[in-house]
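Each chain you see keeps its place in the complex, though not every chain is here.
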Amino acid sequence: MLTVEQIAEMTGARIISGPSDRSVAGISSFDDAGSNHLTFAVDQGYLSRLDQSRAAAVLVPEGTSPDAASGKVLLVHTAPKIAFFKVVEFFFPTPEMTAGIHPTAVLGKNVQLGEDIVIEANVFVGDNTSIGSGTRIMANAYVGDHCRIGDGCEFKPNVTVMDRSSIGDRVTIHSGTVIGSDGYGFAQADGTHNKLIHTGHVEIGDDAEIGACTTIDRGTLGVTRIGKGVKMDNQIHIAHNVKIGDNSLVVAQVGIAGSTSIGKNVIIAGKAGISGHLTIGDNAIVGPYAGVSANVAAGEIVSGIPHMPHKTWLKVANIISRLPGMRTQLRSLERRMNKIEGKTTE
Amino acid sequence: MLTVEQIAEMTGARIISGPSDRSVAGISSFDDAGSNHLTFAVDQGYLSRLDQSRAAAVLVPEGTSPDAASGKVLLVHTAPKIAFFKVVEFFFPTPEMTAGIHPTAVLGKNVQLGEDIVIEANVFVGDNTSIGSGTRIMANAYVGDHCRIGDGCEFKPNVTVMDRSSIGDRVTIHSGTVIGSDGYGFAQADGTHNKLIHTGHVEIGDDAEIGACTTIDRGTLGVTRIGKGVKMDNQIHIAHNVKIGDNSLVVAQVGIAGSTSIGKNVIIAGKAGISGHLTIGDNAIVGPYAGVSANVAAGEIVSGIPHMPHKTWLKVANIISRLPGMRTQLRSLERRMNKIEGKTTE
């Protein structure tokens, strides 16, 4: 239970409407909120229908008029969503972990452990691996030999981190994900495909988050590198020797082929595919389902299969379903042309 | 060993041709069947070549003529495939499970167990979780804290079910699948992406089946809900707060983005992608590879990237490879037009 005044203090928000002693018992989304809940509204779509939410109090952006309140407490904040999730954390505090190593965990030789580490049931940690302070490795996860794991990481259940991976601080890896599998690299001889030894490894920067059932292959030689603050979704495939710059976003089911280099602050939308040996510049955006088969310059926005400037794709997407009509029109013009040519040559 | 008479009794089929005391020693597909096997034929493609199968007996649909038998025993049934698989179950009885908890399984505090439960080797079950009667959790699977698992479920090896998931009765989850991972939800501030706490959970209805290496993210706030009788294939990505109505089918490698709502009895074919915050109506069908970026009405059938009515897509699909010809034709018309305009303006 919090008063809206306490919420204002906790978040730095400013009450612009309603009684500051109103109580809030929980948090909810805009449409699910009950009459004693806090919610938030970030865009005009929600702000225009504040009267439809049953919430007791709403975090809204700077510039919102108190007149919109319709009986609710309005709290103004420069970043209402971030402020809201601070309150969520109050209501859903992170459970206290008891540091320790479960008796069923198996640790190799010469494992170096920081302080306050949690290693849960049936976890395997290989030889010569170091794990930083405050890191939690959940049940049934695997960490190979010669890995360096930073401080404050969380590896969810059934994660696989193969040998020689280097993981920064505060990295979260979700379940089913595989870091450091061998890349797809073979050499043909006499009609068969010969396995090449993959001696590279994977590096993941501080504050990265990797979704579930994602695979990041090790470098064939050298490194596959995920930058600091990169956020990756589920079921993404990152091939050998790919580099992704700091703070880039990669959405679900994207595939990036070998040796491609992605800049900083790039956004790659869901299901896009990027061919190998390409360069995607800083701040570029690749649209959903896009098939990228050539370099993309910094700041460019591309979409489509094959990829093209996003503005062009918007027009193209509008035309594709009209192709049957265009074909009919073309045939009709052809016939009319034949007729006219017949006349004019008479 | 069964006689065809016993098969007729077991399935409710009617013998329309051949000796009722013929013996059947096993089951097979139409083309692989040996001379003492039962098979089935559901459509004209198979019925028209009954003479090519070596099977001793064939389950066929109502209306099949005994004249087609070509020496085989024909058994007529309203649903020959379902009847056939009843016989398959006779020949491949489910192995008896010995209820019990393997000594290497690790159970948390206050776990509530129904009767006849099988918990296999190296399974982890968290605190305050309840598991219904007759449920089997196979080796190396993980079930988190505060989960409710129904009766008669089967979790295959290496499944991950995260905390607070709610799973109905008779739900099968295949290996590698992750239920309740955090969704892809971040808030930007100062050029970095800040993790939002995900307090929601996943609910899966009775009789649902979830394929291998599929990921279903928890709600950010609130619930991600898979309806009763929903059948999902492998490698499907379901984002936070998605809802899928009862008895819908989702085929392999589909991706559904956050907060989208799918109706009942919907079919989403393989590799289709559906953007976030959309509504797909009851009984709609989304074709393979379709890229859906707007609402789809109930009963509508859509295909293509971007999606369009399926009938339109069939025409478009036929035209795309002809675009080079259309372009040539268009240029030719342009030239001819220029020439004629030259003449007519003379």
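Quick notes on this structure:
By written order: A and B. Residues from 1 in each chain.
In the analysis below, a residue touches a chain if its C-beta (ideal position, glycine included) is under 8 Å from a C-beta of that chain, and two chains touch if they have at least 3 such contacts.
These figures come from a predicted structure and were not determined experimentally.
Of the identical chains in this model, 2 are shown in place, and the full complex in the file is built from 3 copies.
The working rule: only the chains that are shown with their structure count from here on.
Subunit A and subunit B have Cα centroids lying 26 Å from one another.
Remark: subunit B residues 104, 106, 122, 124, 140, 142, 144, 158, 160, 162, 176-178, 181-182, 184, 186-187, 189, 191-197, 199, 213-215, 217, 220-222, 235, 237, 239, 253, 255, 257, 273, 275, 291, 293, 304-306, 308-309, 312-313, 315-316, 319-320, 322-323, 326, 329-330, 333, 336-337, 340, 343-344 touch subunit A in the complex. Note for the complex: subunit A touches subunit B at residues 27-29, 32, 79, 81-82, 85, 88-89, 91-92, 102, 104, 120-122, 138-140, 156-158, 172, 174-176, 207, 209, 211-213, 229, 231, 233-235, 247, 249, 251-253, 265, 270-271, 288-289, 305, 317, 320-321, 323-324, 326-327, 330, 333-334, 337, 340-341, 344.
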